[in-house]
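Of the protein chains in this complex, one is absent; all others appear in place.
The chains carry the letters A, B, C, D and E, assigned in the order they are written, with residues numbered from 1 in each.
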């Protein structure tokens, strides 16, 4: 049997497929025995799986982010496919049609083009020399990571390039609002570019999306602030007052203590940064919920925890 | 002694001045006697005042919004001028230099010019015929009131033309964001134009800023919704679906139940309307706080209740 | 095999039955395929069901509220019966003992008798002529709907006649409390009669209980206020002050902004209306929880979300 | 000069009057010196006062609840009379027209008549023999205190007989609602009678309204529960189940943990007791606010902290 | 087949085992039929079970806390073993190897040794004679129960001896902090000993952990306060002031009204008691979560509701 794709799996049949491990949890049955709960994917879709026997053997083989040739049975659990794994082998390039490239998540849009838009916005709208310097320094140091990073583990912009897409969209709003309200455009755009830079430390998207030790202990607000402080210390003559205003944008961008900002926005630029972050993330959640519901007859969505409401789908 | 302006009053001296009554409260001393607490103005500045004797006589003469020739003594209370009223006469045009016009609050900007901007935005950006109709119907019916209305009794935009200034600023944001996010621009702009129309029923600015019976019992969200529903019922063929989406914008524009919206925003346009209302009102509060502090050496403002924070003044 | 009733279904057997569709959701399996999740009933009890194959065919046939002859297998899921649908036919009156009437939900009590009690209370206790007029106008326009309407989609009074039963119970309390506290009895009774009238727009009970577009976008408080305002505008000489006090009762009857009232109760009648609504709905939830637990040995109920507590069952 | 009444005091003059000390606080000036802040009354009205000199002498003479002949000057502070005390003497019955009786607060209504109503309600509506026993035991042990007790230190029912007036009003509601909803009327009426009995320990009204050590450390809910438990232990054969249900009414009558009930209402009787307590106390606050505003032209009251709102006064 | 232990059960096989009933719920299938949901244990581990047939027969036989010889089939539900019960017999000592003692939960540590530590702390650190008396009176009256009581039904210290272990740990902190801050050590240690004594009335651990009628209606704070008040009334000459301070410690030990203390801590000893309770219970939750995760590769735990967070496991 040739390796299959998930969309070819049939409940009640057995399967054989190259699958990547996205998540792996050792859990306990009530009788004290262990089993493994897995989340597997083939580049296009994902599927849950369980290992009931020889748990220790499987644990010694499987790594999160690894790709393997799995064999087992296709079941259904709670209305979704759920695999029972019987066997596993290392995947070998070229054997049985295995192509590692097929497992790299494809971006939804042209990452390079968006990156250039980001650069152009800085070039044309950030006039302050120190802020221009720090912006390009950031893109130089972290550009490749920034380009491909997830915007979040889930909720919204949770895909390759999501962080950059979200950032660019906000930078355009920042530019417009800075002119409309006569704000410090250089500061607001730079702060927008950097506001989520701590996410590069907080979450990882490869081998699979997840939170890091630093992310869990410091959070992206503090990680980002430390990082930007470090960048500033490497730029000669960065004014102290400007440093504090820029760091303040990062520190306060969640808008309130309840949402994790240790200080609330106290400048006009900080207020605006917080609100355009809310606009861009909320609208993205609307878009993702509406896309997901397409073809469905519901007027209103199911309850969306992040928005604490049901939304209109039509 | 010729009538004076408030800025000429000297603590410890007596005064004689034409003053308008902005607020009038009958209060009780601990011993059960009554006194009057007044808020008076001469068109430029305002001052507190008390009537300790002949309270009933003064009550029968004074009306909120009326202008009178007051005599009395200038005191200081809690670091502010506080008048003791001894005598009052009706003001008579032309006598003693009395000029009623001086008591009409002057707008800070050219109301007609802003009104034309509002009209132009509707003309050029609202393409839906029903929405264009209701927008102009509103401006025709309520335009003169809308033009001069306060945006609020206090907090922000609390001056002649404040409501229109706030509305226009938001309409410009609405237009930009509608294009940026591919929203229904006609709907969003019309909803923005109408979102606070209930304030025309809720608050009065003449003779003095205050809340109405309807304002206290229904609030501007419900009053506005009832009014727009009435407008719609006078337009032939207004689609039911569009009606509900438009009314939803008004109903939900405070963003959450806690802030007085009986339903939370459930469409993208409603989310955006709520957030641009927050941007425009918060930035206006910043501006007013910074203007008020000019010449002051404080780094941070005093606590601003509406923002629940102190802001950076420099 | 003759069509069966749900109570005759046996896990592990097949079934054949006339069932009404109460809810129909198209959902997606992880592998991207669709399936249908149904909620079916035979007039007495309800049962969950799934369609795993030929989803599009089923979608083109089934309508929410329709009654069909279903065939399939009886399974158990999560301790409850769960059907697997294999086939469906249109139901035809008289064939195979099909009786459409059996699918109409039977009220728990005599609707006409309760309606007459409502009318009598208005006749005898509402003395104000305008309020008497609007009360009877409402019963004339909406009486038949009001008589059979659900009080809610779930939680409490979620059955035919529930709205009217709840309303009458509250009207009796209103009358007693109005006398006890010397309130405006005409106003309080009329406000009680009308307080939930927006539910006629907000929810539907046929073909199946659910929320409407208007319900989701405006909510029953705003819908009801708009409707009562409309009624008033059709009554000559309805005093403006009385109009605002009556509308205030509807607007504020949830008691606080958090619970969806855009204005809080500011009159004695409004305070009382809110609190008798709480008494009647909370006691109804107690009653329903206790009924549901009969024969059970538990001292305390499971957690009841609407009450945010467990209650004593004995 | 003959002793005066407070209503005869004139700002700027000196005074001589018999006054009772309701409150006495030693405070510190910024320079470290002490002064006394007093609250004095003559049986009809109250007035604030200060002692600036010979503070220790005054402290050794004055007791809260004592009546003295004061001399000093009448000033005005913050729009209210404020006395400067220069001298004090012990009051002597009959001298200078001193009549101790004039300083006893007169009840607003006939206490005996209301007490008989309370007794009659128990006699006629409490059928359970144990509950009838405990009700009369309470009235026998604490009747005289209960008859004259304040309902609260301030906020509502803060006058002689207030506790009993509030209790009787609630007992009438309890009786009606018990019949309407088929509750345990004996239990609900008894629980209503006893619900605030802990206030007899929590607050004192003579010599002046204030909180006790027990009130501050345990609160009236716990004090009342302990007391009722004590009563029960002195009644033979009081059923354990009934004891817990009765104590539960007292424990839960504030309705939620936030409001000081360590357990929330879990029986129908407990839910009703909480809500009729809210009805009676809220309406009383309305009544007191409206009475206080009489003759005032305001539409809406000032902000009332206990209700967290402004109310309609007309 | 000899009776088995749970750890010997195999999914897909039948079983025969002596098991104790920890929980028994009668539930309803959607078709109106009943089934039983059970929680069973063999002294070492626990397992869920269902009875689908002859429900009434099983109900008449099974009692919570009873031990029976069960027969049936081993299934898996939601990744956990789930038994289908087919038959049940009374367990008889000695027959088929049945040993009742095996079903008594074994404490994790030497209860007697800990009890002696408690006694020694009182002997050496409680100098106040009244407090020493009440402490030993408590240990005499309730010592055996206290020794074996659970600390809670679940969450933390939910095992034999948990209450005493938690209490002793807190008493040691109490002693240290009393010295460090010069507090009343006798009072603080006695209050710590007694703070949770109401749990002896609130929850039961045999036959199975659960809440009592008194627990649900009064809660352990009120139950404990009533009990300590009773103890005090049996000790001659216990000072009233000391009584109130001691009762205050129990009443306020949850720290805030939201957490069920009807009065908040108002003395230093009460503040400290609340905070050491938080320290000891939170650290215990950490310990239990970390123990449970051993061998797991997760950096952070799953969400822990009681702590409202995920914690670091490494």
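Convention: a residue touches a chain if its C-beta (ideal position, glycine included) is under 8 Å from a C-beta of that chain, and two chains touch if they have at least 3 such contacts.
Note that the structure is a prediction, hence the values are computed from the model and not measured.
Asks: I'd like the shown chains that the missing chain touches, ordered by label.
Replies: Hidden chain, whole complex, touched shown chains: A, B, D, E.
Asks: Which of these touches the unseen chain: B:48, B:107 or B:143?
Replies: Reading the full complex, the residue touching the unseen chain is B:48.
Asks: Looking at the whole complex, which of B:36, B:51 or B:81 touches the chain that is not displayed?
Replies: In the full complex, the listed residue that touches the missing chain is B:81.
Asks: With the full complex in mind, choose from D:16, D:50 or D:132 the residue touching the hidden chain.
Replies: Only one listed residue reaches the unshown chain, and that is D:50.
Asks: Extract the touching residues of subunit B with respect to the undisplayed chain.
Replies: 6-7, 9, 11, 45-48, 76, 79-81, 295-300, 310, 312
Asks: Tell me where the left-out chain touches subunit D, residue by residue.
Replies: Per the touch rule, subunit D residues meeting the hidden chain are 24-27, 29-35, 37, 50, 52, 211-213, 216-217.
Asks: By the contact criterion defined above, which parts of subunit E meet the unshown chain? Give residue numbers in ascending order.
Replies: 169, 172-173, 176-177, 180-181, 264, 266-268, 271-272, 275, 278-279, 282-283, 286, 300, 308-312
What we mean here is this: only the chains that are shown with their structure count from here on.
Asks: Tell me which chains count as touching both subunit B and subunit D.
Replies: The shared contacts of subunit B and subunit D, listed by label, come to C.
Asks: For the Cα fit of subunit A against subunit D, please give the angle of the superposing rotation, nearest 5 degrees.
Replies: Subunit A sits rotated relative to subunit D by 180 degrees.
Asks: Need the central chain here, defined by C-alpha centroid distance to the all-chain C-alpha centroid.
Replies: If we average C-alpha coordinates per chain, C lands closest to the whole-structure average.
Asks: Can you compute the centre-to-centre distance for subunit A and subunit E, using the mean CA position of each chain? Integer Å is fine.
Replies: 42
Asks: Taking the mean of the C-alpha atoms as each chain's centre, how many Å separate subunit B from subunit C?
Replies: 42
Asks: Among the residues of subunit B, which are close enough to touch at least two other chains?
Replies: 213, 216-217, 266
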